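For this depiction, one protein chain was excluded, whereas all remaining protein chains were kept in their positions.
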Amino acid sequence: MSVRVQPEPFDAGAELTAFSAIASGAGAIVSFTGVVRDTEARLSAMEIEHYPGMTESAIAKIVAEARDRWSLTEAMVIHRHGRLAVAEPIMMVATASPHRADAFAAAEFLMDYLKSRAPFWKKEIAADGASWVAAKDEDEDALARWQP
Amino acid sequence: MSVRVQPEPFDAGAELTAFSAIASGAGAIVSFTGVVRDTEARLSAMEIEHYPGMTESAIAKIVAEARDRWSLTEAMVIHRHGRLAVAEPIMMVATASPHRADAFAAAEFLMDYLKSRAPFWKKEIAADGASWVAAKDEDEDALARWQP
Amino acid sequence: MIDVLYFAWVRERIGLPKERVETSASTVADLVAELSAREERYAAAFADISALRVALDQELSSFDAPLAGVREVAFFPPMTGG
Partner (left out) sequence: MIDVLYFAWVRERIGLPKERVETSASTVADLVAELSAREERYAAAFADISALRVALDQELSSFDAPLAGVREVAFFPPMTGG
């Protein structure tokens, strides 16, 4: 299991290669990459604030819960903070399992919980000012489906 | 949209990097990689037979249906045939969308349909003989959830 | 004349991947009956039709489908890709 919280950019392809190499015995590998997107071509950057200390422990707890729920041979979370340029990767999740349904479910679970339960806050920096990204109701709703 | 049916091995990490580069405008990228696994250390190889011509058109149809159902900026399918060594990638699916739920659902949909509706047949080659992999009821059942 | 293709264990059991067949069968099931009557290896391959799938001109179809206008029929076990 690997959890990294870092300001540096990362290469999702290289990370998937490295993850696949250690995920031996798994037939199914799922990855999710979140990218800074700029739908209306107005963003100049994104800033991500986090809560050092709590961030790592909150993510570790979410990963541990995923391992309890599904048969995973490996799991990985990378999440950046600080200033990110448009088109740069924000974060990545990867899961490996003998069963594709488990790998998919665990990756979606990790994403849903990282969205709303890990202490990160996004701020969009545009030419006309900066604004904090508001939490979406749908992200909170997404957690409901994982309730036992 | 890209569909490749090939005997050559491929590098899932390099493919994810290339896919991410063309999937501009998408905030969410999901990948699935299927790997030849050898749970009981008895497999020496896997052989995949396919139906040239139908394979490509069946996959293209599945990808077109995924594009109809979800908001995808890009989708990719690579599937190998011929003789594969243990730990080599068998196939890969990648989806890109502005919404993570769409990227995940489309990738799972593609996998479920590729499993049971694209004309590939797997044969396991072991020291003590070769045997065709039987289709699983659960793979057929997995299609039911996508019925409208 | 129709091209008949066999894949996976159907191909192995019948012993060839493809053949041209002169037939006046009106449905897939009729063609299966004709082939099964030929030789034991065909009868063995087609013994349990519920374990087989059929494609007509490279589209999945069913055993009661008509053969009129069809140029290529393929028989194979349930697919195991992915």
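Quick notes
By letter and in written order, the chains are A, B and C; residue numbering begins at 1 in each of them.
Please note the rule applied: a contact is a pair of C-beta atoms (placed from the backbone, for glycine too) under 8 Å apart; a residue touches a chain by one contact, two chains touch by 3 or more.
This structure is a prediction, so every number in the text was calculated from the model and none was measured.
The undisplayed chain touches these shown chains across the complete complex, A. Where chain A meets the missing chain, the touching residues are 34, 48-51, 53-54, 57-58, 79, 90-91, 111, 114-123, 132-135, 139-140.
The criterion applied here is as follows: only the chains that are shown with their structure count from here on.
Work out the mean CA point of chain A and of chain C, and you get 48 Å between them. In this assembly, the C-alpha centroid of chain B lies 26 Å from the C-alpha centroid of chain C. In chain A, the residues that reach two or more other chains under the touch definition are 100.
Looking at chain C, one finds that residues 82 touch two or more other chains.
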